[in-house]
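Removed from the display is one protein chain of the complex; every other protein chain stays in position.
Up next is subunit A:
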Amino acid sequence: MSTAKAFAATRAEGRAALVGYLPAGFPTVEGSIEALKAMVDAGCDIIEVGLPYSDPVMDGPTIQAAAHQALEGGVHTTDVLRTVEAVAATGTPTVVMTYWNPIERYGVDRFAADLASAGGAGLITPDLTPDSGPEWIAAADARDLDKIFLIAPSSTDERLAMTTAACRGFVYATAVMGVTGARASTSELAGPLVARARRTLEEQGSDLAIGVGLGVSNGQQAAEVASYADAVIVGSAFVRTLLDAQGDRAVGLAALRALTEDLAGGVRRA
């Protein structure tokens, strides 16, 4: 089930999609499934399940802490697939966000097959660019999985075109030059980057959606980003609600729902 399904719906409603991220296994495997379902319930249009990795070079302290906790809890790649299966069963398109080594280790084709049979939509690959990922591209194409590659403010025009042409599902625009983490204000780099990507996609005859991530933490920021992007991607702020709840399940879920509703309101206000 491609994320295209979600974008068809949000575009029909004339709004941006809300994409919510949590790492699998945080705080536990069952706990992350419950939390992700609550996010679906409260208004996320697309879910990103993070695959916790020992060396997350694109993540700031918040997501590092969650991934660390998940790994300490003994989460395995198979648990990530189980989480995807449970969330995708809600009918909400569900993608995996993962650093590359765990996928190679699992077997690229085997992972693609198991992800597809779990009902997963595809992969976001923060440290795999299309020019380094022919094996993944072939495996994804064989199973109609989304290939969501990142573009950055520093991407050259050539790389931007190469990347958008390789994407399926949506294009992930990183709003800042930096790692994940909630930020007080939205980035000035995001708007121009989305505009460049939009022009490039038009030249390629594509109407692929563009999502913006890194830094969004509240409805106000979501509304700002939703005014120019097709999707608002939120990670650290969701993780933060659970970290702050310090293991109190009810408090965490309530905060998660409240944040989702705030953000869902934001993407509808733009």
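Here, a residue touches a chain if its C-beta (ideal position, glycine included) is under 8 Å from a C-beta of that chain, and two chains touch if they have at least 3 such contacts; residues count from 1.
Here, contacts and distances are computed from a predicted model.
The unshown chain of the complex is recorded in UniProt as "Tryptophan synthase beta chain", chosen from "(2Fe-2S)-binding protein", "Carbon-monoxide dehydrogenase small subunit", "Tryptophan synthase beta chain" or "1,2-phenylacetyl-CoA epoxidase subunit B". Among A:Ala8, A:Met177, A:Ala195 or A:Ala258, the one in contact with the hidden chain is A:Met177. Check A:Glu85, A:Asp109 or A:Glu135 against the missing chain and you find that the one touching it is A:Glu135.
If you put the hidden chain back, the residue from A:Asn101, A:Ser117, A:Gln204 or A:Ser227 that touches it is A:Asn101.
Looking at A:Ala6, A:Val19, A:Val96 or A:Ile151, the residue that reaches the missing chain in the full complex is A:Ile151.
On the side of subunit A, touch with the chain left out of the figure occurs at residues 53-61, 64, 68, 71, 76-77, 100-106, 126-129, 131-132, 134-135, 149-156, 159, 163, 174, 176-179.
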